[in-house]
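Not every chain is included here, but those present sit where they belong.
Labels A, B, C and D are assigned to the chains in the order they are written; within every chain, residues are numbered from 1.
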Amino acid sequence: MATLVKLRMPLLQVAAVLALLGLWQWGTASGVLDTFVVGTPGETLGQLKNWIVDGTLLQSSLSTMQVLLLGWGIGTLLGVIIGAAIGLNEFLRLVTDPFITFFNGMPRLILYPFLAVWLGFGLQAKVLLVVLVIVVVVITIVASGFRDVDPELINNSKLMGARRLDIARNVYAPALATWLIGSARVTLGYAFQASITAEFIGSSKGLGYLVVFGESRFNMNEIWAALAAVIAIAWALDGLIRLWERRATRWSGAGAR
Amino acid sequence: MAAVWLVRLAILAAAVGGWQLLTTDLRWRLLFGRPTEVVSLVRAWVVDATFWTDTGVTLAETATGYALGVAAAIVLIAVILPFPAVGRFLSPFIAIVNSLPKIALAPVFIVWFGISFQSKIYFIAVAMFFVVFYGVYSGLNNIDQTMVDNLSVMGASGLERVRDVYVPATAGWLISSLRVSVAWALTAAVISEYIASNQGLGHRIALGQQALDPNAVVAGMFMVAVVSLTADRLLTLIDKRFRQWRLS
Amino acid sequence: MTTTVQGSRADTHAIKLSGVKRSYPTAKGEFVAVKDVNLTVASGEFVSVVGPSGCGKSTLLGLLAGLAKPAAGTVETLGHPVRGVNTEVGFIFQRDALLPWRTAEQNVALPLRYHGMSKRDALREARAWLARVKLDGFGERYPHQLSGGMRKRVAIAASLAYQPKIILMDEPFSALDVQTRTIMEDDLLVLWQEYRPSVIFITHDLEEAVGLSDRVLVMSASPGTIVGEFTIDLPRPRNLLELRYDERFTELSHEIWERLRKEVLQTNVDKR
Amino acid sequence: GCASGNDRQTTGSAAKAPASLVISSSGNYLTSFAPLWAAEPDFKAIETKYKTKVSFEPFNKGSDALTALLGGSAQICNCGATTGLTAAIAGKEVRYIGNIFKGTGQVVVAAKKYEASHGSDVAKFANATFGFTSPGSGSQIAAQKVAEHFGLNWGATKQLALGSTTAYSPALAAGRVDIVVMEVPTAIKAVEDGVGYIVADLSDPAKAAPLIGNIIGAGLVTTKKFMDEYPELTQDVINALVSGINRVKKTPDPAAAYAALPDAYKKVNQDEKVFAKQWPFIYPSFVATEGTVDDKEIADTYALGGFSSQDASGAQAKAYFDNTLAKRAAETAHK
């Protein structure tokens, strides 16, 4: 009984997905939906199967994930470090604020060709693009979050003799976790956009490449099949984030009521 | 404050100087343009009426798409708030749509929404939606439950709770996510113009690329950044108003 | 006027808890905070609850306010079960829950607005209430600009201003100096006489409990349950300052003290 | 004009047309499509005749332009022949109804440092890195054909997909690639900047033919549905195109050619000097066309686009290249 209750939500979600797929199949079969525009679930599945069998899917997913995770990790880490520095040091914040906002305002997604020529059309340029795209977002969120921490908690820790590092570990880090989780979800999306965009251009592997390839041949099924892999990865990563969220917010008793 | 400006100027000078120096080399100039040339190009632009129409077009698209995206996010949050189960149900789907590379879906957007103003607005709105949604969502998770309980007991209706607790408590989050997302909305506008259009700053960047003029591309990106910097300053002002109650 | 209302004798119960149990999940498993709580409060009755720290007093109020559901038993107010947040009660939280982004005035005016009062009237009323808790002149301050005792008084004003039929007070006066406290106790009694709400009042001050109440309940160390009931048969209206020299008062206080002492000793022996 | 074919609906005096006629184009007023821009007076005439609005909607990618056509937000698409062909092979009822230029519009450019040693002998680039847009793109296949023509083993060469045109010149300058197939304007720019020199001209159909065959280039594509619904309008559009081609053909001199192009074009391509440099490369590609395509060209285009014979056998693919309107237009023009 208890497990049934636990399983209710995932079951519902799976049901919703199936319903959507069914609707899609029915729509294309009955001609309500233009197969050329939306593809068909059947053929998308067929395409997926082919790619799984010949290894394309695994290879492409791995290649995209490599860019994604490296870029996301480095970007988040850098963002937290810089954001923390800015959040803690008013002078630094004032000095850097316009530059960061300015950089944040630049449409960085279209920078890839420049990076590629500079660093070569390999992993580095792609990872750098992802980093550039998300780092500013993380900086902004972390810096404003740092300024939002209850000053009483900080004062209390200081009084008790906490040094900067202690405060960072015991006050800022746990508070930070909440915003990081929020921003991780946003940046995950950005990171995906960036890695796929990088693969659009000047690449011969990765899910982004599969997508452009499908696009250039007007084959919606190929696009969906590639996106299905994106979806699977995104879903798994979101699951990890939720796990982390549950761990990180255990103290708040959010689930108790 | 004077010191702040001095350091800022020093950084700016170093950056621009380094750029100018770097681009004496042809390879870098082909890539990044030259500051001197970018400046003279921008000077030519600002006296050109079409530049302002382009800016206006981009702004109009951004503002409309932005408003639409923010509204959609807020509506969804308003639904999720009283029904947390809905939130749990939607969570993975939202995460998935968030990570879908919207650029890859440009053809779908073209087909569904055409090539007009409208299509760009939807494109921007979709991009915006997630930033705001996730930003406010994490803000909600941070609210002191006693405050909400107190108000509920006092007889606050759902709407009143939203107005008196949720909105002010998440205003900080909302604004910081709005600040992040203004830039993102502009990027979305520029990219959608870049994909297809004959007006707007994105169009200008595309033209610069077509003409193989790195100065034009860089200048275009800078102008976009300037627009977003301005928007950001406006939001900061609003933020200050909202935070009056805080410790000084 | 020398009325004392007895919960057990009245036919309408403003509050009725039967066989109530509430437990919390913890790292070490289920923790039973209160159990087997049976309690009725008659309409217009003033009941105090005393008990050792952590015995489950706040937990009981939380159940009455509908902020949590009992694991067993039933919770009723004004004749019907509590479902969801109970807007029939006024609740003064142990830790004040003022809105930091509203001024003192606005914090008091809000519940009045929720109950349909116009903005103007609500503000006027709020100012009158602030005066009542000795805070006139502080209406435009934000909570962080007030002292601890002042914040508590704002919270009290906010919960009493809209005159709920049932008032739940969780150590409302503990942050106040003796004199301000006495003044506010007097005020509370006057207000109570005026429109006769049912009150559950939590305090650690036995004299306060005896002085204000019709009945005093003593709770046991956790898992908390009600282990003692004392009917305070002192005549009303009462003069709280003079009451100190009343013999019956001293006797009752002492009786309750003795009962309570056992409980506290229990807590400190019975370590989990 | 007098309406024909569609007797049910043509009742009014004005000929039948949608409220607006959107022509989706790859790129922004590219010089490669000069005939289309030169046809401005004819499009103006169409606007008056049909009481409609003709507009060009630029797209960064040809495939997006075609998607706009298929999605219904454009009525005619100006894109590469193979872009439309791909859709036809996928089963879409699209028709290639008028050719704008022949050849690929591309040039082979090598890094400056090889000019003296390698010249135009591609065979010497055996150990070099070949650059092109993306795998499977026309530029990649062109590069392969050229390499193979010179006896290189394509599989053994080093290759790099450069993505956007922005990267070409800097990549050549930075030494990331040695020899690249690029569009004429990019090539001119590379030469201008002194980072490259021209190895082979694939833009001039005559020069390109021995290397890669007779290639169709770009043209106007529309849906069968639109042709059936607005036959007269479609014919007039092609008439306009053909008259544009004829107009352009008369101006081998860059100055005259530039002068003949409309303001909308000049606004985007402001630098006449650049134009003068490009024109000698581009002009021949217009001379070679009458708006129609022939079987040899179709076969060669299939080959260059990497399409198989199976691809060619579908009903839509077979019907894709449609010369009828262009032929009629040429006849009218000759009269």
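We adopt the following convention: a residue touches a chain if its C-beta (ideal position, glycine included) is under 8 Å from a C-beta of that chain, and two chains touch if they have at least 3 such contacts.
Not measured: the values here are computed from a predicted model.
Trainee: For a test of your reading: one copy of every chain kind is shown, so what is the whole-complex stoichiometry in these labels?
Mentor: A x1, B x1, C x2, D x1
Operating definition for what follows: only the chains that are shown with their structure count from here on.
Trainee: Which pair, A-D or B-D, has more C-beta contacts?
Mentor: Between A-D and B-D, the larger count of C-beta pairs in contact belongs to B-D.
Trainee: Which chain's centre, taken as the mean of its Cα atoms, is farthest from the centre of subunit C?
Mentor: D
Trainee: So what's the Cα centroid distance for subunit A and subunit D, whole Å?
Mentor: 39
Trainee: Can you give the whole-Å distance between the Cα centres of subunit B and subunit D?
Mentor: The computed centroid separation for subunit B versus subunit D comes out at 37 Å.
Trainee: Can you give the whole-Å distance between the Cα centres of subunit A and subunit B?
Mentor: 17
Trainee: Quick one: which residues in subunit C touch 2 or more of the other chains?
Mentor: Residues 67 of subunit C each touch two or more of the other chains.
Trainee: At least two partner chains per residue is the criterion; list those residues in subunit A.
Mentor: Correct list: 37, 114, 117-118, 200, 212, 215, 257.
Trainee: Across the complex, what residues on subunit D touch subunit B?
Mentor: Where subunit D meets subunit B, its residues are 22, 24, 27-28, 30, 56-61, 63-65, 67-68, 70-74, 164-166, 169-170, 173-174, 185-186, 189, 193-195, 268-269, 271.
Trainee: For subunit B, which residues are in contact with subunit C within the complex?
Mentor: That would be residues 144, 146-147, 149-157, 160, 164-165, 168-169, 245-247 of subunit B.
Trainee: Hey, which residues of subunit C end up touching subunit B in the complex?
Mentor: That would be residues 65-67, 85-87, 89-91, 93, 95, 97-102, 110-111, 113-115, 142, 144, 158-159, 162 of subunit C.
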